[in-house]
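What follows is a single structure, written as structure tokens, with notes after it.
Here's a slice of the assembly, chains where they normally sit.
When the chains are written out, they are named A and B in that same order, and each has its own residue count from 1.
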Amino acid sequence: MHFTAEQIASLIQGKVEGDPQASVSKVAKIEDASTGDLSFVANPKYEEYLYKSNASIIIVNDSLNIESSVKATLIKVKDAYSSFALLLERYNDLISNGHRSGIDSTASVSESAKIGADVYVGAFAYIGDNAHIAEGAQIYPGCVIGDNAQVGTKSKVYSGVRIYNDCIIGDNVIIHSGTVIGSDGFGFAPQKDGSYKKIPQIGNVIVEDNVEIGANCTIDRATMGSTRIKKGVKLDNLIQIAHNVEIGENTVIAAQTGISGSTKIGRNCVIGGQVGIVGHITIADYTSINAQSGLAKSVNTPKTALTGSPAYDYKSSLKSQAIFRNLPEIQQRLISLEKTVEELSALLSEKNISDKK
Amino acid sequence: MHFTAEQIASLIQGKVEGDPQASVSKVAKIEDASTGDLSFVANPKYEEYLYKSNASIIIVNDSLNIESSVKATLIKVKDAYSSFALLLERYNDLISNGHRSGIDSTASVSESAKIGADVYVGAFAYIGDNAHIAEGAQIYPGCVIGDNAQVGTKSKVYSGVRIYNDCIIGDNVIIHSGTVIGSDGFGFAPQKDGSYKKIPQIGNVIVEDNVEIGANCTIDRATMGSTRIKKGVKLDNLIQIAHNVEIGENTVIAAQTGISGSTKIGRNCVIGGQVGIVGHITIADYTSINAQSGLAKSVNTPKTALTGSPAYDYKSSLKSQAIFRNLPEIQQRLISLEKTVEELSALLSEKNISDKK
């Protein structure tokens, strides 16, 4: 299939600069694109490629200052990244028929399970007693959906996801392979003989609508009540969410971050990768936390930016980090100052003595 | 089902304060509890809820100092957390019939495997040649138990756990979904051409009795001999245990921590989340290591507390961390001191000159 600059511009409400009949047949990243490719530039880091690229059409922000000549036909839009995302979506719909339907003959579906219309249940998937798979949901091969668990309308559960008993997944949720939802929270009471007694974890996990969860994450069930991932949350891969945690709407968390038990995170927070957050704290809305930070205290003021382990105010923390690098020099300056002061002291005391003479 | 304060108190040897006929039908966390709920307060952080809660019955430590009026009927016990855990266990037994029995018709069980009485083998589970599943063990759907592997009496292996050949799981062990036991240790010999040659990993993993392992953990088999998780150890989710590691009895490790090869950890240690421990070191009994620490050296003295990356003595490390935050101020003080000293020096040398004149 070929698309012209004119056709693409009309899809994304863009303005063509160059040949409206320039045509493309596939998409590529700006650094890899060649003739016949459609690409985009949104991140300033990649602007240099604009001038070198052999792409036939490039989507750019209309705010972009073009500094030298560009071979490609440009399509100028308000937000190149979003426009390109929209095109990818259309493209994706065209090339792949992601939606499947029907229950594979090898699947094991409990007689008491409730299966909606147009549902896909893949090979070797297991659907427990009284589970509910709502209309259009996609359960890929080898998934396990426990007793009384629910998967909402049009949600997509990739192969090998394990959802324990009683957990509830909302509508339009995507869960990637290997993720475990509803394993027991980590709760043990220390005994006199040094051993630990397991605290039964009788709560569940609730994942609200439009959430996406990456691969091989673990989200523990609540001791009592629910661990809750609210609407629109996006979790990357290998993330650990402990029992009774709550994550607010539209909060985004990068890979390998861990949130300890009962912590409540606000809405629209942005949390980097490999962050650790202690238990039983509260984090205000719109908090941003830098990668590898360790958060040990509640954040009460919305829109706070934090970094470091232990984490504190982003700007101050960066200053301390910069000085940390200079510590050898600082130590040297301290030593030389000590020497000078000692000499001055000696001189002065000598002088005093000589004065008194 | 309803239970009165009197009935509950008799189960946990507690003392009722308030209405002995107050009754509850379910359990809830203190911050969520409403009329008809049983709850508890053990963590001082949650004491404030005691005075606001609508719970009908609250279990508290008898050492707790009640500072104002409480609506709920109280049951005072020595250890509220343990008592509540005991009740949850009873409750859990009542509401859920966790124990299953029988081999699912879709399971693939080798003819040479030895299956004990009252064992559950779920749908699509695979039991290899000469494997041994002991009496009462629970193998959930989609598990793979390799050739010659053993699972002990009453152990519970949740769906999608993979146990490689020759690994041994003790009695009353719980392993959560997605955990991999017995994958090859990470051992490669560098070659002259820059490539690496795999070192075969011919050992196994031994998990002793009463261990609980969280979801999506990885425990590598030994190069030779055994990687060993001793009695009563509790591992949270997403933990990495490398080849030939030994973890002592009753040691507890929080999520996302990684232990490198051949390291030996003592008994009753408490290790936080996201900790990294280098290989080939020894850690004394009762060591406690703060979250996100990086341990690069052996710990020889039992009961040592450590933090930081690299980790050292907890108290000293906290002091350095506090000063780290003040580095900008310290640098400022150093600069102003340098200036003062320079002025003094100038003054003195001037004076000396004028004195000499």
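Just so we're on the same page, a residue touches a chain if its C-beta (ideal position, glycine included) is under 8 Å from a C-beta of that chain, and two chains touch if they have at least 3 such contacts.
Computed from a predicted structure; not experimentally measured.
S.K.: Note that 2 identical chains are shown, then give how many the whole complex contains.
M.R.: The whole assembly in this structure file has 3 copies of the sequence.
Just so we're on the same page, only the chains that are shown with their structure count from here on.
S.K.: How far is the middle of chain A from the middle of chain B, if each middle is the mean of its Cα atoms, in Å?
M.R.: Chain centres of chain A and chain B, defined by C-alpha means, are spaced 24 Å apart.
S.K.: Would you tell me which residues of chain B are touching chain A in their complex?
M.R.: So the residues of chain B in touch with chain A come to 27-29, 32, 43, 45, 79, 81-82, 84-85, 88-89, 91-92, 95-96, 104, 106, 122-124, 140-142, 158-160, 174, 176-178, 210, 212, 214-216, 232, 234, 236-238, 249-250, 252, 254-256, 267-268, 273-274, 291-292, 309, 321, 324-325, 327-328, 330-331, 334, 337-338, 341, 344-345, 348, 351-352.
S.K.: Which of the residues in chain A end up touching chain B in this complex?
M.R.: It is residues 106, 108, 124, 126, 142, 144, 160, 162, 164-165, 178, 180, 183-184, 186-189, 191, 194-200, 202, 216-218, 220, 222-225, 238, 240, 242, 244, 256, 258, 260, 274, 276, 278, 280, 294, 309-310, 312, 316, 319-320, 323-324, 326, 330, 333-334, 337, 340-341, 344, 347-348, 351 of chain A that touch chain B.
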